[in-house]
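Pasting a structure below so you can have a look.
The complex is shown incomplete by one protein chain, all other protein chains being positioned as in the whole.
Let's look at chain A:
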Amino acid sequence: MNKDELIAKLKPIIAPYVQDEEAFKNLTEDTDFVNDLKINSANLVDIILDIEDEFNIRLENEDMEQMLNVRSAMAIVTSKLNS
């Protein structure tokens, strides 16, 4: 899966939790979940569960702690898919 495909798959997972639609429209790899998209930090665990379901992977507590922006989410998902 290339980067664009991965972003295309992540966007609908993140969408329901986004509080800043403008920032979401302009989403890039540098977009931060809490600071840019204004996602309630409590919802980050829900995003993690949705990602697990979508990609059929398991994310550990350490993975969750790092998953603060689109770039880190992509990196972690990619590493799980390749492992």
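One rule holds for everything that comes next: a contact is a pair of C-beta atoms (placed from the backbone, for glycine too) under 8 Å apart; a residue touches a chain by one contact, two chains touch by 3 or more; residues count from 1.
Everything that follows uses one rule, which is that contacts and distances are computed from a predicted model.
The chain absent from the displayed complex carries the UniProt protein name "3-oxoacyl-[acyl-carrier-protein] synthase 1", chosen from "3-oxoacyl-[acyl-carrier-protein] synthase 1", "Carbon-monoxide dehydrogenase medium subunit", "Spermidine/putrescine transport system permease protein PotB" or "Response regulator transcription factor". Touching the missing chain, out of A:1, A:45 or A:81, is residue A:45.
Chain A meets the missing chain through residues 16-17, 42-43, 45-46, 49.
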